[in-house]
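This is the structure, below, for whatever I ask next.
Excluded from the complex is one protein chain; the other protein chains are retained at their positions.
Going in written order, the chains are labelled A, B and C, and every chain counts its residues from 1.
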Amino acid sequence: MFQRILIANRGEIALRVIRACKEMGIESVAVYSEADRGAPYLHLADQSICIGPGTATESYLKIPRLISAAEAADVQAIHPGYGFLSENAHFAEVCRDCKIEFIGPPPEAMHQLGNKNQARKLAKKAGVPVVPGSEGLIEKDEEALALARAMGFPVLIKAAAGGGGRGMRVARDEQTLMSGLRSARQEAESAFKDGSVYLEKYIEQPRHVEVQLLGDRSGNIVHLWERDCSLQRRHQKLVEESPAPNLPDSVRKKMCEAAVSLAKTAGYYSAGTCEFLVDKQNRFYFIEVNARIQVEHPVTELVTGIDLVKAQIRVAAGEPLPFKQRDIVHRGCAIECRINAENPAFNFRPSPGLITRWQAPGGPGVRLDTHAVTGYRVPPNYDSLVAKLLVYQPTRADAIACMRRALDEFIIEGIHTTIPIHGEIMRHPAFQAGQVDTTFIERTWMQPGK
Amino acid sequence: MFQRILIANRGEIALRVIRACKEMGIESVAVYSEADRGAPYLHLADQSICIGPGTATESYLKIPRLISAAEAADVQAIHPGYGFLSENAHFAEVCRDCKIEFIGPPPEAMHQLGNKNQARKLAKKAGVPVVPGSEGLIEKDEEALALARAMGFPVLIKAAAGGGGRGMRVARDEQTLMSGLRSARQEAESAFKDGSVYLEKYIEQPRHVEVQLLGDRSGNIVHLWERDCSLQRRHQKLVEESPAPNLPDSVRKKMCEAAVSLAKTAGYYSAGTCEFLVDKQNRFYFIEVNARIQVEHPVTELVTGIDLVKAQIRVAAGEPLPFKQRDIVHRGCAIECRINAENPAFNFRPSPGLITRWQAPGGPGVRLDTHAVTGYRVPPNYDSLVAKLLVYQPTRADAIACMRRALDEFIIEGIHTTIPIHGEIMRHPAFQAGQVDTTFIERTWMQPGK
Amino acid sequence: MGRDSVIGLENALADDASTHPGPFDLPTIEQLVALMSKHDLSEIDLRQGEQRICLRRGTLPATPAVLPSIAEKPAPAAAPSPRAAEPTPQSSPPRQLIEIKSPTVGTFYAQEKPTAPPYVNVGSRVTPTTIVCQIEAMKIFNEITADCSGVIVEVCVQNKEFVEYGTVLFRVDPNA
Partner (left out) sequence: MGRDSVIGLENALADDASTHPGPFDLPTIEQLVALMSKHDLSEIDLRQGEQRICLRRGTLPATPAVLPSIAEKPAPAAAPSPRAAEPTPQSSPPRQLIEIKSPTVGTFYAQEKPTAPPYVNVGSRVTPTTIVCQIEAMKIFNEITADCSGVIVEVCVQNKEFVEYGTVLFRVDPNA
C-alpha cells in the first residue's frame, strides 16, 4: 500500500480523500492555490503545498507544478478527485512517466472514452444501446426521411459545426423535417459557414440514470447499481438518488450489465460512471463514461456500504477487489442534495464570501460531506459546491422526509445557498412521485425574467 | 397515528424525538426548565413550554406540571426519553389516567422489572441465568461454606443493609470466607446496626453486554442483537459498540433468546434493554432490564437499519411491528463515543459553560447526535452528555480507524470534553483487541492522585 | 495586499446587492450625514446600477446630485444624532413595577368560582397574603398569593388562559 498520496484537487473532494487516507493509515499531501490558502481542510492533511495563484490554469490545472510538488513530497500516488485534471489522460501519462501512480483508470481507456465518437463506437461494439442517428452527415433529404422513418419521430437535426443550439431543429413529422432541414442548413451556413447537418433521435424529457462501476487490474469489473440524477439545472446536477424511482428491475439490471460490458470492452479499471438517458418507455441510451470518482459517489456508498475512494486507492496499489458482483447488495434508499453557494432567487448567481454561521444538521440517517465551517470564506474562483447533504433510509418516502428535516435544520449565514430550492424539491409532488426528468427544474423554477 | 406528542425530556434525546416526529409528520411539543430556556433544539419543536426552574424536581421530574402542559397542548402521547421519569411506573399510570399514551412499556411490566428482587425472580422463571447467590440471609457459617462450595470461589459477602462497599468482602477460599464473614458482620453491625449478610458469586473483571428488545402490543417481541458497553467509569458508560467483540456466536444467540423470553414473561412491549454480565468463560448473568430507550440506542439503529424511536412511537400508537425476528439482520460494526462536558485530566470533573466553538466531524460513516452548537451554554444542572459520536463501518478495524479520524476532526472550545480520552481508548491495544472489561477505564486512566 | 481587502469589500457589496435591491431610505441618509459632519467628510458618493447617493459638505463646488429629493438634505448638515446608537426599546414595563409570576404550569382562574367576582382587579390593593388568583393543574386548584404589597395596575392574562411557569400574571405598583 502507498505510504503517501498527493491530492491534486481542492474543497470537499480533497477532504474526502484526506479522510480516506487517514483511515487507511496513508499520509496525505494537499496542494492549494493562493485563493485556498488557510482553508481549514488543509490542516487535516499531513502536509500542504502552495502551487500557484487562484487561477486554476496556473495551479490546479498546472501539471508541472503538481508533479514538482509530488516529487518534492515524495509521494507514490496522486488522487485527482473530480474536475480539474481528473479525466486528463495526458496527466495520467505524465504521472506514469514520473513513476507516480495515477489513482484512476488506465490512460488508454481514458483516451478512448474521452472522445465522444470513439466512446459511441465502443458502446456499439459492446452491444450498448446509443442514441440512434445518422452515422455521418446528411447529404440528401431522402436519406434524412428514410432514417427518420426508420428510427421514428421526433428527430433532432443538428449542425455538424453547431453549438449553443444554433442550427438545431426538432422535427415531429415528415413535413417539419423537410422545413427543419432547410432552415437548419441556412442557419448553420450563416452561423458557421458550414451548412452540413446530421440527424439524431430526439429523446423527449429523458431521465438521467448512471451506473457506478468499479474494477481492479485483474479484470474483475463490477457495477454498484445505479443513481438517478435527473434533477439538473443547465446540466448541473442538483439532486441524486439511488435506487432510480419507478425504474423496472429488468431495465435496471440490463443497464447495469451494459455498463459492465462497456467497461470490459474498454479495458477499464478503478471507479467510473456510465451515463444513460432513459426515455418515457424506459429505453436507455448510452451518453458517456465519466472516467473518475464523481461528486455524487456517496449515494452509492450509502446503499452498498462500499467505500469507493478507499477502493480506488487499493486498486491503484494493485490490490484485487475483495468482492464479486454477487456480493454487492443494494439496500435502502439514499438521496444527495448539492448545497451550492448560489442564490436560487436570482437565477442561481454565485454567492461567494465569508460564511458567518454554519450550523449543520445531524442525527439518524444523515451524512454531510463538506469543507466549509463557520468563518470559512468561499472563494469566487471555483465551482460553488460547499456541501453534499445525504440521507439514508429504508424507503424513499423515509429518505425524503429525513432530507426535509435535515434541510430545515441546516443554517448557513453570510452566503446564499441552494438549500431553499432543495426544500421545495423535496416537497414537490412530482419529485415525491418519482416523476421527474432532466427538464423538471427549468420547467418548474427557472423564471426567464430573473 | 398521533397528531401531537409532548417530549418530557431535554437535550439530545429531546432533539432525537423531535427529529423522529418531524420525519413522521407528528407535531412535537417540547418542555423546558429555565436552565434550558433558549436552547437551540427547542426552536425545532412545533411548540415549547416552560415548566419550572432549573432544579429537575421542580421541572422535568414534576408530574403535575408535565401533565398540565400536555393537556394544555392537547397531545395524545408523551415520550419520556431516558432518565428523569422514563422508568417511573407511576408517571406512566398518571398518563394513562389522563388518557394520554405513555410511549414506553406497560406500567405493570415497569413495576415488576423496576424491583431488583422481582426482576431476579422473573428472570429465573424465564430460565435466564442470574448471578448465583444465597436466596436469603446467611444464618450459619456452614450455610455460607456449603453455598460457596456449590457455586465456587471467589464469592462476595454483602451486608443486607449494606451500601457504598461497606460490609462487603471478597472471599477467594474457605479460609478467607470464614474471616470475611466475621469482619463483614462486624463492619455491618457497627455501620448499619444490622449484622446480617448474604452471599453472591463474585464475577471478576466482567464484560457488560446488553440486548436491545423491541415488542408490540400483540406479543411480537424481537431482539435487535447486542451492544457491548464494558467501557465504563463509575458505572457511567463511555463507549458502546455492536457486535460485542470476541463473543462466541453461540453465546450471543443464547443471550439474545434469553432476553426475549424474559421480556415475554414480563408481558413487555415497546423498546427495552436487558443487561448481562459476561465472565471470562463467556458465561452470562442477568443484571437488570432498562425499561426505556437508551442513550446508546443509535448503535443498534446503525447495525440493524431500524429506527428505534419511530418504532416506539408506532407501537405506542397500537401498530404491530412490521418485521419478525428473522427479518432483523445485523450488518457491519458500529461504535459510539459519549462526548461529555467533563475534564478527563481532572478526574472527569464536570465542565459546563459556554461553547465558544463547535466544529463537528463529518464524511463517510459518521453520525452525530447532539443538541449543542457554537454559542450554546451547557447548563450545570443536568448530566454532562453534549454529543454522541457514532461511526458505522463494515469491520471493527474500519470503525475504530473512522472513529479516530472523526475524533481528530472534532473541535470543541470553551468547555472541556471527553474527546481526548476517547482518542486514547481508540488507540489502546487492549481495546483494539476487544480485550476490555468494566474495570478497564479505572485500571488504565484513573489516577487517584488527580 | 490592498487588493485583497477590495475583493472582500466587493463580495460584501455584491452580497448586499443580491440580497435586497430595494430603494434606500431617509434614515440611511440621516446617518450618512451624521457620519459626514462627525468625521468632517467633504463628499459621499454611492451608486449601484440606477441608484446613487451623492452627498457633499463644506466649501466645495456644489454640483447637482442625481437624486434631487436626497440632494436637498445634506447642505445645512443638520445632522440628527445617529438613531443607530440607541438600543432598540424593549416593551418591558417601567422599572418600578413588581411582576407577580405563575409559580407553576396550569390554567389561570381569576375567580374562586364562576359566580364569584374576580379575586382582584386593576386598582385592587394587595398585601403579600392577598390571594390574587388560582391556577389549576391536574384538577387541583392552587391559590396564588401576591407575595408583595401595592396596587394592581395590570392583569396580564385572560381568565382560564393556560400559563407556563414564570408567566407574568399581574403587575403591581408598590408605591401607589
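Quick note on the criterion: contacts are C-beta pairs under 8 Å (C-beta built on N, C-alpha and C of every residue); 3 or more make two chains touch, one makes a residue touch a chain.
Note that the structure is a prediction, hence the values are computed from the model and not measured.
Peer 1: Among the chains present in the display, which ones are touched by the chain that isn't there?
Peer 2: Taken over the complete structure, the missing chain's partners among displayed chains are A, C.
Peer 1: Of A:G180, A:P243, A:G353 or A:P379, which one is in contact with the hidden chain?
Peer 2: In the full complex, the listed residue that touches the missing chain is A:G353.
Peer 1: Taking the entire complex into account, which one of C:I44, C:L97 or C:V157 touches the absent chain?
Peer 2: Here the residue in touch with the unshown chain is C:I44.
Peer 1: By the contact definition given up top, give the residues of chain A that touch the hidden chain.
Peer 2: These residues touch the chain not displayed: 34, 49-53, 59, 64-65, 67-69, 72, 94, 98, 353-354, 356-357, 377, 413-415.
Peer 1: Can you list where chain C touches the absent chain?
Peer 2: 1-17, 19-24, 28, 31-32, 35, 39-49, 51, 53, 60, 84
Just so we're on the same page, only the chains that are shown with their structure count from here on.
Peer 1: Which integer distance in Å separates the CA centroid of chain A from that of chain C?
Peer 2: The computed centroid separation for chain A versus chain C comes out at 50 Å.
Peer 1: Roughly how far is chain A from chain B, centre to centre by C-alpha average, rounded to an integer in Å?
Peer 2: Spacing between the chain centres: roughly 44 Å.
Peer 1: Quick one: which residues in chain C touch 2 or more of the other chains?
Peer 2: none
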